[in-house]
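Missing here: one protein chain of the complex. Every other protein chain is in place.
What follows is chain A.
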Amino acid sequence: MTWAEMQPLLRDACLDTLFMVWWSTVYAVLGGLPLGLLLVLTDRGGLLQNVAVNKVLGAILNLGRSLPFIILIVWLIPFSRMVVGTSIGPSAAVVALAIGAVPFFARLVETAVREVDHGLVEAVQSMGGGTWTLIFKVLLPQALPSLLAGLTTTVITLIGYSAMAGAVGGGGLGNLAITYGYQRREDALMNVTILLLIAIVTVVQIAGDLAVRRLASRGGRQAAPVGLRRLLPARPKPAAAGTAAVAAEPEPALDKAV
């Protein structure tokens, strides 16, 4: 197969993959974020403690997570037909992908929100903050770096799942690799597909990491040096270019206001 023959196949497959991953991610966030939050809030000692809701919700999410995706996608064929009017193609695959990703993301949201220091909740309660204030001004903003990391993991998992969308004729890069690369022994196409998948996953991971790092950097990366580090010259600023004179300058008294 020549490059010219491969190109349209690859382009379509790429677009299908991106279509499926994008929409299923959107639904995963729309469904997983509230469910994950609800799981934390209704837990014992939570803001909206409700053991019954918590148990049922947890059981449903576990059910969704315990089914292998390839089985889920086939099992959901009648449901997909009901929702999007067809049981084949990328749109049908999005239904299955979204339903598979919601419990996955919900559990990641649960972990992220649970990590928020309870002292912050208590502090905002002491100012008279109610449950909505706590959710939107404390829990979500404080968990944002972890939530973004979870989102990155979810997107990458969805890229992997989307390869199985071929089972319902969903198209995409994974399907291309199976039908052309494996079944028709087009090694070159197989390799190109794999490279493309690696490239997409890498870009997503790097973008996610950058976003998380940017958010985390306000949490004290530029904190005042403590202990022995105080004795070392300040890290050279880009503008100062680390000249000895600048580095040797006494540090401004960081605790002057204290």
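Following the convention adopted for this analysis, a residue touches a chain if its C-beta (ideal position, glycine included) is under 8 Å from a C-beta of that chain, and two chains touch if they have at least 3 such contacts; residues count from 1.
To be clear about the criterion, contacts and distances are computed from a predicted model.
S.K.: The complex lacks one chain in this depiction; which UniProt name from "Aspartyl/glutamyl-tRNA(Asn/Gln) amidotransferase subunit C", "Roadblock/LC7 domain-containing protein", "Methionine ABC transporter ATP-binding protein" or "3'-5' exonuclease" does that chain carry?
M.R.: Per the UniProt record, the undisplayed chain of the complex is "Methionine ABC transporter ATP-binding protein".
S.K.: For the chain left out of this view, which of A:1, A:51 or A:123 touches it?
M.R.: For the chain that is not drawn, the touching residue is A:123.
S.K.: Out of A:49, A:62 or A:86, point to the residue that touches the absent chain in the complete complex.
M.R.: The single option touching the absent chain is A:49.
S.K.: Among A:6, A:138, A:155 or A:168, which residue is in contact with the omitted chain in the full complex?
M.R.: A:138
S.K.: For chain A, which residues touch the unseen chain?
M.R.: Where chain A meets the chain not shown: residues 47-49, 117, 119-120, 122-131, 133, 137-138, 141-142, 144, 215, 218-224, 254-255, 257-258.
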